[in-house]
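Let me begin by presenting the structure, written as structure tokens, before commenting on it.
Complex shown without one protein chain; remaining protein chains in place.
The block that comes next holds chain A.
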Amino acid sequence: MADPDRPPAKDASPAPDAAPAPETAPPAVPVVAERGAPPPPTGVLGFLVRHQAIIVPLVAVVLAFAIGAILIRAQGFNPTYAYQLLFTHSFFTESGLLATLQKTTPLVLVGLAVAIPLKVGLFNIGGQGQLMAGGIGAAWVGYALRDLPAALLVVVAIAVAVLFGAMWASIAALLKTTRGVHEVISTIMLNSIAVGIIDWLINNGPLSDPAQPFPASHAVPEGARLTPLGVLPWGLPVALLLAVVVAWMLNRTTLGFELQTVGRNKFAAGYAGISATKTTLIAMAMSGALAGLAGAFELLQIEPYRYQNGIAGSLGFDGITIALLARGNPLGTIPAAVLVGAMRAGAPTLQFQVGIRPEVVDVLLAITLLMVSLPVIAKWIFRRHTVKQTQLAGSWGA
């Protein structure tokens, strides 16, 4: 697909200026000479610059696996064997593939929940909290309205989850637009607040199922459980479709233009009559809705179909890795989510079959995240060869 953020390629040679000022008549207003873009780099560097949207994430992943190999070797295991086992299990066994795709579903959604705000210049760290809000919403409605017809119950539970996620994210957006609170701070705090509230709800609170030996909500009725069709979880096509919809929205609609204009130059956006307040609220609400939907699928399509501690895992945070790995591109979240999903799904096998601690996957993902943050550094190196106007979010996501 066309990447609008691709640095200027060969057609961006410096614009020939208007008639040069004759020596005898300097311009009425002498100013620092403004120059057009420098000529695009050629050769190997040019190739790297043109394709950095793909090369940077690939290099990040390869480097992460290389460093991971050293760590596995240090534990006395064969890294080639470990990786082979990891991916064979994740992609070529039935249970492994199902687990991979079950992980991929929410990962695509939370990846999008981080990618959209990046386009507006916002960094949503709150995917985790928004996902949890959605999950607990689905758990609450799924049990409270258990007498509804199953199909209707699923729809209502998903709708409530989407709404809860959107509302949770909107708190951060409102704090930002009304009080100027930075969204990184507020979303991190809202993550902790979500943990605290849910802990109470399922421990001794109104949603707790006392029959369970550990804190948990009631399970949703059997009819409302989205058991997979073979290896295909119900949520996956929905998530993939939404990735396409988000890509379309960003690149083809007026709303997408508004969101990205604010992200690229909020002053020009103000001049053009695009409200930064409105775009902030919309982008965060959409993100929250997507993360909330991820929470609904976590609850409705994976055993034990009830909310208990740990069902959110670190999905929300993996979403950050995925969005950055995809460089903010909505369609890019799909391969990124498949990769992360496979690593998460295969981690237990490493332990059972080889004895490698599953935390090695956490380390791999952490290194990947570190490496994809390199675009900030890469951009700095490539700076002279790319279009100016790099904003922080731009260098992460765009």
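The rule is short, and it goes like this: a residue touches a chain if its C-beta (ideal position, glycine included) is under 8 Å from a C-beta of that chain, and two chains touch if they have at least 3 such contacts; residues count from 1.
The rule is simple: contacts and distances are computed from a predicted model.
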Listed names "Cysteine desulfurase", "Pyruvate dehydrogenase E1 component subunit beta", "ABC transporter" or "2Fe-2S iron-sulfur cluster-binding protein", with the criterion being the UniProt name of the chain not displayed: "ABC transporter"
Contact partner of the left-out chain, one of A:89, A:103, A:176 or A:264: A:264
Residue in contact with the excluded chain [from A:43, A:76 or A:273]: A:273
Interface residues of chain A (partner: the chain not displayed): 5, 8, 11-22, 25-37, 252-255, 257, 261, 264-265, 267-275, 387-389, 394, 398
